[in-house]
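Take a look at this one; I'll ask things after.
One protein chain omitted, others in place.
We call the chains A and B, going by the order they appear; numbering starts again at 1 in every chain.
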Amino acid sequence: MSKNKSTAVATDPKDAVTLKGNRMKHLRQNCPWLLMLVPAVLVVFLFNYLPIYGVLIAFQDFMPGDPILSPLTRWVGFQNFTRFFQDVQFWPLMSNTFLLCILGFIIGFPLPIIIALSLNALKSRKTAKVIQTIFTAPHFISLVVLVGMLTLFFGRYGLVNNIIAGIGGERVSYFLESGAFRPMYILSSNWQDFGWSAIIYIAALANVDPGLHEAAILDGASRFQRVIHVDLPAIMPMVSVMLIMSIGGLMGVGYEKALLMQTDGNLGVSELIATYVYKQGLTGVPDQAYATAIGLFNSIINVVLLIIANTTSKKFSETSLF
Amino acid sequence: MPAKAKAAKSPLMQSSTGDKVFYAINYAFLGLMTLIILYPIYFIIIASISDPDAVLGGEVILYPVRLTLSGFQKILERSDVWRGYLNTIIYTVLTVIISLIVTIPAGWALSRRELMGKKFFMIYFIIPMFFGGGLIPFYNVMNSLHLINTMWSIVLPSVLSVWNLFMTRTFFESSIPEGLVEAARIDGAGEVRIFFALVIPLSKAILAVMALYYAVGQWNSYFNAMIFLQDANLYPLQLVLKEILIASESTMGGSGETILEQYRLANQIKYVSVIVSSAPVIMLYPFVQKYFNQGVMIGSLKG
Partner (left out) sequence: MSEVLLKSLKKVYEGNVTAVHDVNLKIKDKEFIVLVGPSGCGKSTTLRMVAGLEDISGGELYIDGKLCNNVAPKDRDIAMVFQSYALYPHMTVYENMAFALKLKKVPKPEIDKKVREVAQILDITQYLERKPKALSGGQRQRVAIGRAMVRDPKVFLMDEPLSNLDAKLRNQMRAEIIKLRHRINTTFMYVTHDQTEAMTLGDRIVIMKDGFVNQIGSPEDVFDRPVNLFVAGFIGMPVMNFFDHCKLLLENGVYYAQIRNAKFRLDDFQQKALKQNGQKPCDIVAGIRPQHISVGSGQLEALVEVNEMLGSEVNLHTRSDDDEVVMVIPTVDLTVDVSMGSRVKFDTKPRLIQLFDKESGNNLIWYDKASADACSPVCKAYPFS
């Protein structure tokens, strides 16, 4: 009957006894639930919260092996951050990361929507199902294999070059060309994920009341007009939610893939903030405090972007994540 | 039959010329996209069973040329691939088992309205979705937990994804009717029994979805293994593949004929290893697709 929380509120002093009894009852009921939460709380504490605590080293003169907090800790304030801002790599890293994300977003955001609308407009449900299955399959290919496939197609001795050589052209290793990195990165990401990203829209479209389509047909709307006036409005709320999420993740581009695609030849465009963090912090002579500061800077940009996107969306469309 | 004939003549089914054009364009578009998805996969398959020279000469485009299984023979001889395979299977199985034990009960607890401190727990789990310490502090934590260079450095950090936890919670909230739980309480079941005798049997869908998500995630991951493992005997398949598939592109030196010969052999192994490593997931996929889609839909319900 009521969806309210069933926690009781005392309005009368003589009810206090009852409420105390309620609390005892709740405690007994809650014990198993709290126990069920323990493993998850522990895992998140270990692998998510301890690292957040570890972020403190970004403000320290830290050597690997030092305790995070001790009387000997040398605090250096924002020195690591200012060092990054003055780093010659700062602007290239920022623009590489930003460009890769924004270009990926421009293609990667609308494509799944178009695919979903297009699949939904098919007359045969069965065909739509089969095509959808095909479209989602590449999602399950691992990044290593995906990049491996890229080398097999665009590497010096890959398919494209084999054909070029076959017709007498010069072999070009696209992996060593900085101009080829972004197209390869973005197109392969879309190849892998557009079908998967479309599922959420397809599900929303499946819930559109068929009566709306019938009404539109009686009003004389063509199939294309129905896509624009019936289907598209139906998925708009989902589109806004996805938009907020992707803007929030704009600077959090998949560095694992970029790392796999990096070569000396394309480093000028393929070095991203996150890959730089990895290299500074874990390879060569590690400078962990500096790398942590750069990583923290990146996370803060992400959070800020997410908050901006969320508040903007709340203001204009009444959809928001939180 | 008569009913069908009548349906075909129904005015709703008749399309105008404009609609016919629309449908034609739509089919063409989807056909093109299907081709773009399928061809690379098809090419890998035909290249893996063709003569390496034919592949290198650009002859293999539409069909296999000079069928050979020598690539598969070579991969059978590579012990590192099979060790990686075995390691990945072990890591995946462990991850799935532990992750279900961690995720499912927690998801149930979070779905209870009467949970004490529910707000606190929700915020506790939401924060890591949007903010993290980053790579280096994470590495340091693993280091101080003495997990570096052990299999647990691969398994343990993967046993809980907060997204999956919230998906599980949303599933419970939307598909276990509160009335059932209340009926069980009146029938005399305690909260523990309700979870095991009522919730678990009714949650096969979410168990399957979660198991699959965690399994695919672990099967395909390489990064943690790359930074945490030094002992090659512990390498999972993806890390072995990384060396086979990618390392060569930038590191292979030499010039002229030697490099060509290296590529001739390496590429064949590459085609085969792509197939061998992706086969379990891709082959399983059509059968479990409905669960994956279900998962996305559960996730799309805003809790």
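In this section, a contact is a pair of C-beta atoms (placed from the backbone, for glycine too) under 8 Å apart; a residue touches a chain by one contact, two chains touch by 3 or more.
Not measured: the values here are computed from a predicted model.
S.K.: Just one of A:22, A:79, A:133 or A:312 touches the chain that is missing; which is it?
M.R.: A:22
S.K.: Which residue, B:148, B:189, B:207 or B:284, contacts the hidden chain when the whole complex is considered?
M.R.: Among B:148, B:189, B:207 or B:284, only B:189 touches the chain that is not shown.
S.K.: Quick one: which of B:38, B:126, B:202 or B:282 touches the chain that's been left out?
M.R.: B:202
S.K.: For chain A, which residues reach the chain that was dropped from this view?
M.R.: Missing-chain contacts on chain A: residues 1-2, 4-12, 14-15, 18-19, 21-22, 24-26, 28.
S.K.: If the hidden chain were put back, which residues of chain B would touch it?
M.R.: The missing chain touches chain B at positions 177, 179-180, 182-190, 193, 198, 201-202.
One rule holds in what follows: only the chains that are shown with their structure count from here on.
S.K.: So in the complex, which bits of chain A are touching chain B?
M.R.: The contact residues of chain A facing chain B are 5-7, 26-27, 29-34, 36-37, 39-41, 43-44, 46-55, 57, 64, 115, 118-119, 121-123, 131, 133-138, 140-145, 147-149, 151-153, 155-157, 159, 162-167, 173, 175-176, 191, 195-196, 199-200, 203-204, 214, 217, 222-224, 238, 241, 248, 256, 259-260, 262-265, 274, 277-278, 281-282, 288, 291-292, 295-296, 298-299, 302-303, 306, 322.
S.K.: Any idea which chain B residues touch chain A in the complex?
M.R.: Residue positions touching the partner: 12, 15-16, 18-19, 22-23, 26-27, 29-30, 33-34, 36-38, 40-41, 43-44, 47, 55-59, 61, 101-103, 105-106, 108-110, 112-116, 121, 124-128, 130-141, 145, 156-157, 159-160, 162, 165, 190-192, 195, 216, 219-223, 227, 238-239, 241-242, 244-246, 248-250, 260, 263-264, 267, 270-271, 273-274, 277-278, 281-282, 285-286, 289, 292-293, 296-297, 299-300, 302.
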